[in-house]
Every structure is written in C-alpha cells, then in structure tokens.
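Every protein chain of the complex appears in place save one, which is left out.
Chain nomenclature is as follows: A and B, assigned in order of appearance, with residue numbering initiated at 1 for each chain independently.
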Amino acid sequence: MENNIIIKFQHVTKTYHDDLVLDDVSFELERGKFYTLLGPSGCGKTTILRLIAGFTEATKGEIFFDGKKVNTIPPNKRKVNTVFQDYALFPHLNVFENVAFGLRIKKFKQKIIEEKVKEALSFVNLSGYEDRDIKQMSGGQKQRVAIARAIVNEPDVILLDEPLSALDLKLRTQMQYELRELQRRLGITFVFVTHDQEEALAMSDEIFVINEGKIQQRGTPLDIYDEPINRFVADFIGESNIIKGKMIEDFLVEFVGKQFECVDQGIRANESVEIVIRPEDIEITTLEKGKIHGHVQSVLFRGVHYEIVCQDITGNEWLIHTTKKAFVGEEIGLFFTPESIHVMRLGETEEEFDLRLQSYSEDQTNE
Amino acid sequence: MVFNMERRTTPFAKMYLIAIFIILYAPIFFLIFYSFNSGGTMSHFKGFTLDWYRSLLDDKRLLIIVLNTFAIALISALIATIVGVFGALAIYSFKKRQTKNTVLSLNNILIVSPDVIMGASFLILFTIAGIHLGFMSVLLSHIAFSIPIVVLLVLPKLNEMQPSLIDAAKDLGATEWQVLTRVIFPYITPGIFAGFFMALTYSLDDFAVTFFVTGNGFSTLSVEIYSLARRGISLNINALSTVLFLFTMILIVIYYFLQQRSHVKTMGVRK
C-alpha cells in the first residue's frame, strides 16, 4: 500500500513575505489517479502544484516523492512535468522542437527523440503538425502541444495548472474528456488545478477542495457533492440552499420552525447546525403535500430546467431546480426526502467529520 | 488599421511633413552636392570634380582615423553588449521592486547625463587612474556610455517573456545554464541585436566625450571633423560626409533587414 503512494505532504506550510499561503497541509497522492485541486483563486492550490514541481520551497514541513524527501531538489531533477496555464511553449521553437526539448536536454539519440516525439504527438492527436510554428497553432492545439511536451518525458506525475481556462466552453468540455481519457491510457498520476467545480466533478478520481491555505475536504466527486463538510464546500461545489437549524436528536433535525426526519447522527442534541439541500433535490408539489410552503419570487427558464426562487415564512430564500413550471406570486409546497437533507456541524474539521461518518457506519454494522 | 483608413492625411498635414523632410535632409544633400564642386567652396558650383574624393583617399592620416573610429565602435559595442546583456539579466533576476528600480536609475544616469559631464568626469577618472589618454581611454568611455543603452533595449524583451517559459524549461530538466542558452538567449536575440547596433551608432556619433578623454595623437572622425570645421570650409569634409552617409544608409538597411527577420521569427510573441 505504502508503495502505491507517489506524493506525500507532511505538515507543509508556505509563507510569502509573512503571507500565509499554505497552512499545515498534509495529504497523500496515489499512483495512477486523477486528482483535482479545487478552490477559488488565491486559495493556495497553485502553490501546492509549484511545491510538487519544485518551483518553490516549503517554509515548513516535508514533501516526499516516491518515498524520498524532495524539499530542496530543483525542478530539473524531479520526475514531474507541468502543463502551464499559459502553455509556456517556446516561441522560437517549432512544435517538434518544443516537444523534444526535454529529451534533448537528457541527450537522447536523434532517432529515439524522433520516435518519442512522434508517439507523443499522436497521443494528443497532433500527428503531422511537427513542423508548424507555435504562433500558427490555435489555443486548443497549443494546449495539446503542451501536454505532449509533458508526457513525452514519461514522468511519474503530470501537473496541470488550470490548463483549460483559456479555452472556450465547447473546446473546454472536449478537452476535459480527452484529458481524462489520456490519463487512463497513460496510467500516470495527474494533478489538476482548477477553480471550475464542474470541471473538477467531471474529471477527477478524487477532489481536494482548498480554501485559505487549507484543505477543506477531500473525496470522490460524489462524496463532496453529496456530503459537503461545511458551508464553503457546499457553496463552492454547485449551488445549494444553506439554512440554519438545530439538531433535536439522532435522525431528527429542526429548521424553518418544523422538525424533519434526516439520516444524520452522532451530533449532540440541541446543537446548532446548518442544513444543506441541493436545488435539484427539492420538488414542487401542492401545498398539502409540501413539507415547507414557499412564496414564488422569480422564475427563470434555464433550458434544461426552471430556476425558481421562493421564500418561506421565516424569510429563508430557497433555490429550486425543477422541470415543473411555477408562477411568480404563487404559493407552492416544497418536498424533499430525508436523504436530501445534509446536516453540517459548525466548524467541524475534516478529521472529525470522517470520524463521525465512521462511527455511524460502525453503528449500522453493529445493529 | 481602421484608424488609418478613416483619418486620411489632410493636404496640410502632407505639406507639413514634406517640409519637415526637406529641412531634415537638405543639409545632408547640400554637403553631398558640394562634394563634387571643383570651386572649393560651398557656395558657387563651378564644375563637377572627384578631386575631393581622390585627396580623401590619399590622406593616410584620415584613413587611420577612420580605422580608429571603426575599431573603437566595433570593440566598444561588442563589449558593451556582453556586459549590458548580463546587466539586464541581473536586473531581471532581482525580485524586489525597489532593488530593481534603484539599479535601473543608476543605469539611466549616464543616458540622461549630458556629454560634457560624462567627458569631464571621465577625464578626471582616467587622469587619477593613470590611464594614458588615447585609444584606451576613448575605448573605455565608449564602452561605459553604451552599456546602459544595451540594458534598456534588452530588458523589455526579458520582461515581455512569460516567466512560465523559464519554469517550463526547468521542469523539462534544463539546468540554469541550459535555460539561459536554450530559452532566454534565443528569446532576447532581437533585443541584443538592437542593443549592439545602437551601441555602434552611439560610438560612431560621439563627439563630446571623445573630445574630452582623447589625448595627442589619437583622434576619431567626429573630433577630426570638429577641428577641420573650426579652421573653415574644406570640401574634403564634404567628400567624407558623402562616404559616411552612404555607409550609414547601408548600416540602416542591414539593421532594418535584421529587424524584419527577427520580427517574422518572433511575431507570435510580439502580439
């Protein structure tokens, strides 16, 4: 198991001129997986990438690569390659020479270089573009050259720093598929940095949600979407309704002045909590069937669904995604299942959260 | 482009520009015209002659001065370019803005300071240092005043380079030296060429500094022309100026050609 770990951060802290960028971060990355570091700009995600690549040194803590401490190893000695946000292709070299750059540095024979570059270019669907000038390439093509330039060196890890942010929406979606597909074929670890949550959800084996220099939550896209640990994660990953509430007892929570059945437990009675309900988990129904009543304030047609905002009697606003239409001014009933209610404890750390989840999965097996 | 199409040059603007061009070029062609005058003055054109060019060729002293001038220009431009490029790299590598600005201000002092100040202060410097006034002192001063120009022409190229290019090269295994030779130098080559040429022209053009720091027995063209001109009109100078003008034009064409070529090569970078 230990052998399967390629990168390990132990209590890594990074400060720039007294500015705390990374705050005691620890994690492990396994071989062959697609990881995404997700967070708003300035959260420290790019710093993690630069620490792995070796462009910057940790202020405190230790970084291991394949079991060896690499804190002070310069980037040219690491088996890691980066795909840069601005591609960083060398403008004075053509496509072939750009891809061959790393191989030439390592003094490979011309024949081997030709073979490898050819293979790498075909991997990214750019065969036949060898002699093109960089300036003749489109954004998406430059992107692929940058990827080819990284994979041709056969690194253990490829780091991608918001590589899709400069592309238009359609190309971006296409490149998401291609990247994921490429990672599966190559079988090497990808660490992908983005601030786009949809991109993260679509591509990753595992997501690290980062904010203010700390990892807020890590897990599979499903885990993170369904069980956000705190308000930040809930808000950052998709849209959500976050409402103040109180835990009555296990499986029973109170909000909007009513008590509802839920699936959470292990929280002290009468503890103040926050409730997350995703907009697509709310159904519009009649007043009788609705668990909560709402007054419709706006209705927006979004193509696939309607986006409806309504207000309950205590003044909370609810965002609803539904295919049913409602009218402004109408009183409607809102229905959700106990499974749709996610209870978040205020200020709970990731460890505590994991412990709690573990404890009640044990409870369930005990029963 | 649209701007050009819509705002055509008005007749007045055209006349104005033509007038400026005539005034700018008139003295030069005036000189060239009278260099063929057999009359010996710059006023009455008596007849066509090439005598002045012949006597120019016979003038061994002048020939040596011309050689001196070019030797100084080439050597000083070369050394200034090397030092200037390293200087620009050093300034580029400074992380702190304040250090950067301080060094840049020091760099620019010689560019803005009047020739007379440079000449006078270098004269004091060489006298104190015991450097014989002549070839060496002139060469050193020319190197000195060309360095900041090279820095100023190379630095923008460095600044315009995406910093990620250096990261990318390192990431692909390049050592510091390889980053320099394989990425940075190719990138800033147009700036280096521009710097070299500018240093060359500054050196060829300099009069005041050379006038101060040169001693007996060593002279450059500018100084020589000055002393000739103070003695009055001599159509030898006219012939010389024609030759120099042609030479300058050739230099310009080469420079323009080089720039065009590097422009094509790095067009993607220049936006």
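Remarks
We take it that a contact is a pair of C-beta atoms (placed from the backbone, for glycine too) under 8 Å apart; a residue touches a chain by one contact, two chains touch by 3 or more.
In this text, contacts and distances are computed from a predicted model.
Taken from the listed names "Spermidine/putrescine ABC transporter permease", "1,2-phenylacetyl-CoA monooxygenase, subunit C", "Dihydroorotate dehydrogenase" or "Phenylacetate-CoA oxygenase", the protein name that UniProt assigns to the chain not shown is "Spermidine/putrescine ABC transporter permease".
Of the chains on view, those touched by the hidden chain across the whole complex are B.
Between the chain not shown and the residues B:Phe36, B:Trp52 or B:Phe122, the one that touches is B:Phe122.
When the omitted chain is restored, the residue from B:Leu50, B:Met136 or B:Ala229 that touches it is B:Ala229. Residue positions on chain B in contact with the hidden chain: 2-4, 7-9, 13-14, 16-17, 20-21, 23-28, 30-31, 34, 41-44, 82-84, 86-87, 89-90, 93, 103, 105-125, 128, 140, 144, 147, 149, 151-152, 175-177, 180, 198, 201, 204-205, 207-208, 211-212, 221-222, 225-226, 229-230, 233, 237, 240-241, 244-245, 248-249, 251-252, 256, in rising order.
As a convention for this text, only the chains that are shown with their structure count from here on.
Centre-to-centre, using mean CA coordinates, chain A is 56 Å away from chain B. Partner chain A is touched in their complex by these residues of chain B: 162, 164-165, 167-175, 178, 182-183, 186-187, 265-269. In the complex of the two chains, the chain A residues touching chain B come out as 53-55, 74-77, 80-82, 84-86, 88-92, 101-102, 105-106, 133-135, 149, 153.
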